[in-house]
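One protein chain is absent from this view; the other protein chains keep their places.
After this line comes chain A, so read on.
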Amino acid sequence: MAEGSKDQGGTGTSEPEEDSPNMIVYRKMEDIVTRIQDEKAGGVAIRTVKSFLSKIPSVVSGTDIVQWLMKNLAIEDPAEAIHLGSLIAAHGYIFPINDHVLTLKDDGTLYRFQSPYFWPSNCWEPENTDYAIYLCKRTMQNKARLELADYEAENLARLQRAFARKWEFIFMQAEAQVKIDRKKDKAERKILDSQERAFWDVHRPVPGCVNTTEMDIRKCRREKNPHRVKKSVYGVPDDGQSQPSPVHISSQPARKPTKEDVQKEITFLNTQLDRHCMKVSKVADSLMTYTEQFMEYDPFASVVEPSNPWVSDDTTFWDVETSRDPSQQRVKKWGFSLEEALRDPAGQDQFLKFLESEFSSENLRFWLAVQDLKRRPFHEVPPRAQEIWQEFLAEGAPSSINLDSHSYERTSQNLKDPGRYSFEDAQDHIFQLMKSDSYARFLRSNIYQDLLLARKKGKSLTGKRLTGLMQSS
């Protein structure tokens, strides 16, 4: 095994790379495994276990680890602790001594801790030549515990074909490694061999297992080793024939803030200081009120009638929602705010019907026209804007709306260069007008109340019928 000369564990000063997303998680896992191994500080006892004729050095049981995790990370459910422990194993920080598959079991299975030399935070990206040397070396050592698994034998065969021309070199390296290993103490070798194997289990996982070294391509640029300069596990010099890393995003240098950037920031901060903000107690109340109001409509918080289609495979709930007759529950929502009413196409229809009965539908029609304008493709906007002006605002307009002179002036100015937002001001005014005036009356109107109380036309509710009966008797 290579001499651990380059210990890139990185202690002391924190470089910018230390804050990269992957590093953050690695450091947390390293903190956990360090604490587990610290017997004096409440860690687990690492011991030598006697087994048949031999001794197994430096191990802990799966249960020990699970118990430690539950106690020290405030985990109540053992399943959660097993899940977290398995992830720590999958990243190679702990490993079962007798299995290539890196998971944690809550039983007497024995586990060992990985050497910091092999930690993922060292940004290993071992080459196939290194892997070939490793597998080759394993075949040279006549030990039952070092026999190749099926998938490893397959990998070795594939590598032999790929590296046919330089196999002699690889063989020599493997021999050299075996010689170095023989010089080591027997117990130490057991430990080192297992750690080396665990390293390869992370970087060349068993088929079907998650490869935890896979990176999110969006985060690759900021890694410690962005161009993934190869660093050989066994000290083999890079012969220049190694393939370039498949990750080739042009790495942009981190933008340093210029004077203009900071000036902009200062302007921004000043405007933020001028902003009027609400107290947390007030917004908290507002958030609670909103949530409370909608809880009965939330399928994750309340029961869905007749049933949630995804659970029962019955689509009645959806059929009812899309029907022309809105349910009472749905009509109730229109009463929460004008926005809610307009969000529902049926609510929009009913509100329009009501306004028509009051001969003030032009307000809503204007609002809807402006909404539609904003959704048009770019080239359709100017002519459509003109049409809206003609219909609602021009002198003698057929559906004349009432705007205060200030808004009217502004809108008129905007129309000189008509755009998607030319009517923003006007639309806002009309919305406020509808909200404070027509909407309140709508909620009190028969049109709305009939739907809310599910009064059918022609028939009357029980209450009315009773009154009728009483009167006749």
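Going forward, a contact is a pair of C-beta atoms (placed from the backbone, for glycine too) under 8 Å apart; a residue touches a chain by one contact, two chains touch by 3 or more; residues count from 1.
Just so it is clear, contacts and distances are computed from a predicted model.
Colleague: Between "Guanine nucleotide-binding protein subunit beta-5b", "Serine palmitoyltransferase 1", "thioredoxin-disulfide reductase (NADPH)" or "CobW C-terminal domain-containing protein", choose the name on the UniProt record of the chain that's been left out.
Modeller: From the choices "Guanine nucleotide-binding protein subunit beta-5b", "Serine palmitoyltransferase 1", "thioredoxin-disulfide reductase (NADPH)" or "CobW C-terminal domain-containing protein", the unshown chain carries the UniProt name "Guanine nucleotide-binding protein subunit beta-5b".
Colleague: Give the residue, chosen from A:Glu321, A:Glu387 or A:Asp437, that touches the chain omitted from the document.
Modeller: Once the missing chain is taken into account, the touching residue is A:Glu321.
Colleague: Of the listed residues A:Ile46, A:Val206 or A:Val304, which contacts the missing chain in the full complex?
Modeller: A:Val304
Colleague: Just name the one of A:Asp107, A:Asp150, A:Glu292 or A:Glu395 that touches the chain not displayed here.
Modeller: Touches the omitted chain: A:Glu292.
Colleague: For the chain left out of this view, which of A:Lys55, A:Lys143 or A:Lys219 touches it?
Modeller: Counting the whole complex, the residue in contact with the absent chain is A:Lys219.
Colleague: Among A:Thr267, A:Gln329, A:Asn402 or A:Ser436, which residue is in contact with the omitted chain in the full complex?
Modeller: In the full complex, the listed residue that touches the missing chain is A:Thr267.
Colleague: Need a quick check: the contact residues on chain A for the chain that isn't drawn.
Modeller: Interface residues of chain A facing the absent chain: 19, 21, 24-25, 28-29, 32, 69, 73-75, 79-81, 83-84, 87, 210, 214, 217-219, 222, 249-250, 252, 254-255, 257-288, 290-295, 297-301, 304, 308-311, 315, 317-318, 321, 337, 339, 342-343, 371, 374-379, 410, 413-414, 416-417, 419-422, 424-425, 427-428, 431.
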